[in-house]
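The structure under discussion appears below in the form of structure tokens.
Of the protein chains in this complex, all but one are displayed in their positions.
Going by the order they are written in, the chains are A and B; count residues from 1 in each one.
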Amino acid sequence: MDLGFFAQYLINGLVQGITYALVAVGFTLFFGVLDVIKFSHGDVLMLGAFTALAVFLGLDQLASPAWLSLIIMLCIGILAMGLLGALLCKFLVLPLKESPPLNTLLITLMFGSVIREAVRLFFPNGSNPKPFPALLPEASINWGNLNLRLDSVILIITGALAIVVTHLLIQKTRIGLAIRAVAQDEETARLMGIDFKKTVLVTFALGSGLAALSGISTGLYYQEINFSMGLMLGVIGFSAAVVGGLGSIYGAIVGGLLFAFLQTLGAIWFSVPAYKDVFAFAVIIILMAWRPTGLLADRSAERV
Amino acid sequence: MATNRVVGRPFCGTRVITMPDFKTKLAILLGVALSVVVLYGFLYLEREWEIGALLVMVPLGVYFLRRTNALTYYQHAAREMPRFTWISFVLGAVVLIMLLRHDDFALLMLTTVLLYATVSLGLTIQFGFVGVVNFSAVAFFGIGAYSMAALNQHFVFLPDLLIIFFSGAISALLGALLILPILRTRGHYAALITIAFGILFRTFLEVNDVLGGPQGLKVPALEMFGWNFGNSFPSEMGGGSFYVAYAIVALVLVAIVYLITRLIESSWLGLNMDSVRLDEVASAAFGINGPRWKIAAFMLGNCFAGLAGAVYAAMYGFIAPANFNLSDSLLLVSIVLLGGIGNAVAVIPAAFLIVVLPEKFQVIQEYRLLLFGIVVILILRFRPSGLMPRGLRQYFAGRFG
Partner (left out) sequence: MRQTVLQTKKLTVSFGGLKALNGLDVQLYEGEFLGLIGPNGSGKTTFFNALTGIYRPAAGSVLLHGNDITGAPPNKVYAYGITRTFQRLRLATSLSVLDNLIIGNQRNLNLGLWHNIFNRKSFKRQLQEQIQISEELLSRFSRDLAVHLFKPVSSLSMIDRRRVEVCRALISEPNILLLDEPSAGMTPDETRALMDELQDWRVKYPSLSIILIEHEMELINKVSDRCVVLNYGEKIAEGRYSEVSMEPGVRAAYLGED
């Protein structure tokens, strides 16, 4: 295979990988503070994309320039999903804190299915795929077999930037310190005067905002969104987080890129495109059996 | 002071309400008759206001029965004579099938209820007893269905009854592929593995032409005991839709699976499973081998799903990947949750509600997944033990507490 093809696969895989990593970071954050998995994460992502689409359709009436539309879409999409994440946490996740983990898992799973169904039923013509506006510059460079689209580059950089900002937020700010403290030990954090509830809500808002961002970038990249896109992205993002090691941001990045890499590999090896997911998931299941706590995280044994 | 207290005698630890035998039996039969009438009403009535009226009357009736202590009396009766209760309900179901024998659609719904209840009993063992999550119940149901289709195609000489058993076994064996990853991981991780497996299963069917690809496969009607299940009953036999035979097969299946589930629950096997779910570390400290029980429960539950899937495939005569979605797995989980996790009896009314109501209310048919989602969220939030919460463990009828 020549270098151009290789680079093309690399770039495509990178766009995918960054999207997965953004979703995985959310899973990792929730798991860190509350030891829960928010299975509605993928559907929040989808709703973020649809919210942005609705905002765009509204702005289109006002003939707003593309760059302004994009910024407003991003802001509203991210904020709305952040709010939704916090509400979900406050009304559905925190009240179930003392019940068996299965219940939390189910309630978020069902919440996701409610979002999905609501979009399918109530978004105008929601059961069909929706065209998503191409708001990013469409320029591209051809370099042998490599077709480098400018929008891919922008999406990779934006995604990477979002992850770096999240990382800095957690490492350098006061609220980040609170998040880390709660993740370390809830009891002690409470004793140190950290507002546990607020910290958890902020974390959920943050993670859900990231999901909205990845939803919108997926829309911008494929120029199409549909009501069930969150299901697959959610499962992939979760797999990425788990394989990387839940609770670790680096793990989420590694996991996201790894999954995209596996899919690309699967696409090269198998003639039937659908096999790429079968391949990637099969490898993930094997990896999980081999390293149950993930590639990077090392959670110590259960306290007795 | 304390020493003067009478120590509870063996077997008399709980207060025993002794009832004369015939009264107990009468109470049970009345309960069965009432259930048959209500279910018949739900299946027979067609206008939405009629169903709506029935739907309002049932909770009122339950409330009334509870207020007059009839419900408690009935529960005691059923605890006292579980075998009699079981037989009465099976016979009651036969009566219900006979009453509906000309109504294709009602029988189809009823059979679907019974098959879904069978799968839900498998889920009850899996996460009600031993605590292993399974969000790919429909994949195992599908494996059973596809095994039925494939075995029928390639091994024509095999009797159908044997094929049904094989389908269950294949389901259990393919499920065994997931055992290692599930055992090595905990809680949420195991959930992911089953979800991923469900997606894998569907994708695999869609891209693989050997099993019909997206178009699916045709499945011939069952042929058992010299009877072709595709035929409707001739008028000299009293007439009746061909679905009657499937309904009877599904009834036999669910009755046996229910019996197995209850026997497991009321033995050391069930005790150990409960113990593993409640605290695996403490269980291990008392010699309970957690993985062993998880494997047993997981395989048995998937076997139930496979058996039900085989009958389902034969009844519908046609299966395709689109029949086996994640949302259907969630539907099955909803059944278990709505009934009350771990309560084997509860899956039957719950399956009935979840299968029949949307069919009857065409208005909600479109919205059914949305509504189930909301209902399950409300249940989890406000009544996590379900409509019929599981009671204390019981080993034998009545007095064994």
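Going forward, a contact is a pair of C-beta atoms (placed from the backbone, for glycine too) under 8 Å apart; a residue touches a chain by one contact, two chains touch by 3 or more.
Predicted model, so just to flag it, every value in this text is computed and none were measured.
Engineer: Have a look at B:Val62, B:Val252, B:Leu278 or B:Ala322 and name the one touching the chain we're not showing.
Structural biologist: Selected residue, touching the omitted chain: B:Leu278.
Engineer: With the full complex in mind, choose from B:Trp49, B:Phe286 or B:Phe382 the residue touching the hidden chain.
Structural biologist: Considering all chains, including the one not shown, the answer is B:Phe286.
Engineer: Going by the contact rule already stated, which one of B:Leu45, B:Leu269, B:Leu371 or B:Leu387 would touch the omitted chain in the full complex?
Structural biologist: In the complete complex, the chain left out is touched by residue B:Leu269.
Engineer: Using the document's contact rule, name the residues of chain B that touch the chain not shown here.
Structural biologist: These residues of chain B touch the chain that is not shown: 2-3, 5, 7-8, 10-11, 13-14, 260, 263-264, 267-269, 271-272, 274-275, 278-279, 281-289, 392-393, 395-396, 400-401.
Please note the rule applied: only the chains that are shown with their structure count from here on.
Engineer: I'd like to verify one number: the distance from the centre of chain A to the centre of chain B, where each centre is the average of its C-alpha atoms, in whole angstrom.
Structural biologist: 36
Engineer: What residues of chain B sit close enough to touch chain A in their complex?
Structural biologist: Residues 127, 131, 133, 135, 178, 180-181, 184-189, 191-193, 195-197, 199-200, 203-204, 206-207, 281, 326-327, 330, 333-334, 337, 366-367, 369-370, 372-374, 376-377, 380-381, 384 of chain B touch chain A in their complex.
Engineer: Which of the residues in chain A come into contact with chain B in the complex?
Structural biologist: Contact set of chain A toward chain B: 31, 36-37, 39, 92, 95-96, 99, 101-103, 105-107, 109-111, 113-114, 117-118, 121, 231-232, 235, 238-239, 242, 272, 274-275, 277-278, 281-282, 284-286, 288-289, 292, 302, 304.
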